[in-house]
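The complex is shown incomplete by one protein chain, all other protein chains being positioned as in the whole.
Going by the order they are written in, the chains are A and B; count residues from 1 in each one.
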Amino acid sequence: MELFLREVREIIGGVLHGDGDTRITGVGGLRHAREGDLAFVKDFKYYPEAHLTSASALVTPEKIDLPKPQIVTENPYEAFIRFLQRVAEEKKLVIEGVHRTAVVEEGVKLGPGVGLGAHVVISAGAAIGAGTIIYPNTTIGLGSRIGDECVIYSNVSIREQVRIGDRVIIHGCTVIGADGFGFLWDGEEENIKIPQVGTVRIDDDVEIGACCTIDRAALDATWIQRGVKMDNHCHIGHNAVIGERCILVAYAKVGGSTILGRRVVLGEDVGVTNNITIGDRARIGGGSRVYRSVPAGARFWGSPAKHLAEEKRVQASLRKLPWLRKKLVELLKKSDQ
Amino acid sequence: MELFLREVREIIGGVLHGDGDTRITGVGGLRHAREGDLAFVKDFKYYPEAHLTSASALVTPEKIDLPKPQIVTENPYEAFIRFLQRVAEEKKLVIEGVHRTAVVEEGVKLGPGVGLGAHVVISAGAAIGAGTIIYPNTTIGLGSRIGDECVIYSNVSIREQVRIGDRVIIHGCTVIGADGFGFLWDGEEENIKIPQVGTVRIDDDVEIGACCTIDRAALDATWIQRGVKMDNHCHIGHNAVIGERCILVAYAKVGGSTILGRRVVLGEDVGVTNNITIGDRARIGGGSRVYRSVPAGARFWGSPAKHLAEEKRVQASLRKLPWLRKKLVELLKKSDQ
Partner (left out) sequence: MELFLREVREIIGGVLHGDGDTRITGVGGLRHAREGDLAFVKDFKYYPEAHLTSASALVTPEKIDLPKPQIVTENPYEAFIRFLQRVAEEKKLVIEGVHRTAVVEEGVKLGPGVGLGAHVVISAGAAIGAGTIIYPNTTIGLGSRIGDECVIYSNVSIREQVRIGDRVIIHGCTVIGADGFGFLWDGEEENIKIPQVGTVRIDDDVEIGACCTIDRAALDATWIQRGVKMDNHCHIGHNAVIGERCILVAYAKVGGSTILGRRVVLGEDVGVTNNITIGDRARIGGGSRVYRSVPAGARFWGSPAKHLAEEKRVQASLRKLPWLRKKLVELLKKSDQ
């Protein structure tokens, strides 16, 4: 990448102060930026760091008294992200065509512009949409359908008969469509496996982190709706439904047949039990364990999860508990006298 | 799949009411079933849904007043599972023979009917039993022995010298036989790696979920006994023993050298520390952290885990804690007067 600062301004907007011919060859955070980098100053709290940075130019919320060229814009963070998108576009790793070692079995349909990396396996009857890129050593199962413009990173395992929409991103070592965890105790000796003959449906614009698992349904489909974003190490049980644009932070786990409404946020390491409902826009704090349905819009926290305000009161009292105990014992002695 | 309903009755038993010539082309849950599907009605609580379903036929606990053909049987759920097993059998994905891109190194023994998917690697000296199927991009390490009729899904990593029994199922991106986590602080500067020269032994009829890890022992073997069922994201530390027919729900983790008896159930996200013993048939509730040995048959819950009844009392009191605190402070003021 090499751009003049005035070209950067054209991409992100704002007002240029200083030399528009400054060459921008990369991006960096204020602290680690090097010469040639563009960095951004989110607000005045970062002015001291801005004075120390080695970046060659800054995106700032107002003209700062600094001998460095600046692009002043109302929201430097968002402007900078627009620039990052441009950088990412340029850096975009395109796999062109089908690698000679990729295995494309019979009856597979590949859209125009599909890129398949080395040792990718597309099993019989699968379909890969236009412009989708699949990185090396990834496996697509029998009859699975991947939409257009998806990016599936390396060493991903997608089982048979899964349906994935457009512009879906799936990170490495994630498993889509493994058997849901279902057994029936025969009453005497054995756990009989309940066959999982359903599937997984993932809608458009979903992003799924690395080392995640989304199990196939016993019947019907486990369903990840449009725009859901999942961090690494998440797990979705069989027959669960994750509503539109939910955010699941790392290690969030959703039990079987549980339904999340739209725009629910599960913090890191939240566990939601099976067969319950989390209402639209509910937010569950990190580390919570949710055993009961949560109403729409509610904020819950704790194990078991409670309303955030209640959990905070409990937590505050908890720290006082040794003192409470001591005082109570004193009172009891007094009262016994 | 296409069966007449009277053929379904032959598979699952029970009494047929209505047209035995109804064609069954699939299975579904009451709510999502489509025309051609068979669905089941577990008990009377599902009668309202039964009236709304689009399924073409139902398995019911008694003749329901509905203009749909029904198979009446004492336990519709179990009967339906028997049918699912038949469906699964028909849907079974068989990999026939050794794919031309699979790598079978020297000294490998393949039993009759072994199916190896594309890019599977069987390292030197390994043995794969009769009828075992290994999906694409999976690696079997040097000298490892896999039994008969196993199914190992794609992108699994099995290290060297591991022993796996018959009818074992291993889901995608699981790692069997990675080094146990053992270091010795040299007292000054470095953590010295303790070589893990043991192995992993997995007995017959075990099922292991996706993204699980079962570490190899420092010495001897980490041992998963017959009939154990593990959900996704579980972890078994080095030298641990998991007793016959234990159930480990997602994210269950068992520390090094810990021993689980027979039929222990670890709920979701349970952590069991190292070097302890969990007695036969003990059940540990979801989210618990177990720091001490648990007696046979006990039910434990909480962090640290306690007897279930005790933990429930603590949890109940905990919600009252802010009130207790307030009341105590009032009493203290009174008592000071």
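The rule is short, and it goes like this: a residue touches a chain if its C-beta (ideal position, glycine included) is under 8 Å from a C-beta of that chain, and two chains touch if they have at least 3 such contacts.
Since the structure is predicted, the reported quantities are computational estimates derived from the model, not experimental observations.
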| item | value |
| --- | --- |
| Contact residue for the chain not shown (choose from B:S54, B:T273 or B:S293) | B:T273 |
| Sole residue of A:C211, A:I236 or A:A305 that reaches the chain not shown, by the stated touch rule | A:C211 |
| Contact residue for the chain not shown (choose from B:V27, B:A50 or B:C173) | B:C173 |
| Of A:G14, A:G36, A:P69 or A:G117, the one touching the omitted chain in the full complex | A:G117 |
| Hidden partner interface residues of subunit A, rising order | 27-29, 31-33, 77-78, 81, 84-85, 87-88, 91, 93, 99, 101, 117-119, 135-137, 153-155, 169, 171-173, 205, 207, 209-211, 227, 229, 231-233, 245, 247, 249-251, 268-269, 286-287, 303, 315, 318-319, 321-322, 324-325, 328, 331-332, 335 |
| Touch list for subunit B against the chain that is not drawn | 101, 103, 105, 119, 121, 123, 137-139, 141-142, 155-157, 159-160, 173-175, 178-179, 181, 183-184, 190-197, 211-213, 215, 218-221, 233, 235, 237, 239, 251, 253, 255, 271, 273, 289, 303-304, 306, 310, 313-314, 316-318, 320-321, 324, 327-328, 331, 334 |
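One rule holds for everything that comes next: only the chains that are shown with their structure count from here on.
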| item | value |
| --- | --- |
| Size of the rotation, in steps of 5 degrees, that lays the CA trace of subunit A over subunit B | 120 |
| Subunit A-subunit B separation of Cα centroids, rounded to whole Å | 25 |
